[in-house]
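Below is the structure I would like to discuss, written out as structure tokens.
A protein chain is absent from this complex, but the other protein chains hold their places.
What follows is chain A.
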Amino acid sequence: MSKRIDVKDLNVYYGNFLAVEDVSINIEAKSVTAFIGPSGCGKSTFLRTLNRMHEVLPGARVEGEVLLDGDNLYGPGVDPVTVRSQIGMVFQRPNPFPTMSIRDNVLAGVKLNNQKISKGEADALVERSLRGANLWNEVKDRLEKPGSGLSGGQQQRLCIARAIAVEPQVILMDEPCSALDPISTLAVEDLINELKDQYTVVIVTHNMQQAARVSDKTAFFNIAGTGKPGKLIEFAETSTIFNNPSQKATEDYVSGRFG
């Protein structure tokens, strides 16, 4: 239930503006891969191309291939809706549906595409997903209350529960802890460690300690200057990136000399 991602020579454009240039990267199944780099270097943009979410913005397009276990996400006839149901996403700010209860939030993705599900199955799925997101004990007595009434960290874990309820192959996380306090951050990081037993996890983070704590491999992105495209500078084992990087720019960044 988890697949690898191989990206070949990917260029990402917004209209005529080249935002990310020539990225090739191989992301192993059942691993945590972190993307780090300064603001505006294209790491979030690149992450969003992995489940075709960047297409939501008008004028955005890509050149190149993204292979999910060998199947090109950008191949002819591939429906972005299908892609997104297999590659889930957790966003920077927690975004549970405010008009839905906690329970309905978890089931939101499952109820799409007219999938019928019995009440017993739904209950089991809600419990399994919330347990998977380490949230069950905190919300089991108020499943019918609105999701927007939870704390920020709980909301973010609710969003993770919602993402894993559809049993995706890959989970993408776009700075999932940047709006959370340290304790909630720790809860989400513990969760990421557990998730990699079942899922391929890709996480964008501004927090280098976080990348060091949670990821197996780390990719460092950088940008030459304003208006220039972002590039993948180095991709290696996390310990290598932080202790013995091969590129000068990586070393400068991880040692805090810029960025």
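Methods note: a residue touches a chain if its C-beta (ideal position, glycine included) is under 8 Å from a C-beta of that chain, and two chains touch if they have at least 3 such contacts; residues count from 1.
To be clear about the criterion, contacts and distances are computed from a predicted model.
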Undisplayed chain, where the name is taken from the UniProt record, one of "Gluconate 2-dehydrogenase gamma chain", "Phosphate transport system permease protein", "TIGR00659 family protein" or "Cytochrome-c oxidase, cbb3-type subunit II":
"Phosphate transport system permease protein"
For the chain left off this view, which of A:Lys3, A:Lys43 or A:Arg84 is in contact with it?
A:Arg84
Of the residues A:Val20, A:Leu125, A:Val139 or A:Ala163, I need the one that contacts the missing chain.
A:Ala163
Contact with the hidden chain (one of A:Arg4, A:Lys30 or A:Arg93)
A:Arg93
List the residues of chain A that touch the chain left out of this view.
51, 53, 56, 58, 81-82, 84-86, 88-89, 91, 93, 95-101, 108-109, 112-113, 145-146, 148-149, 159, 162-163, 166
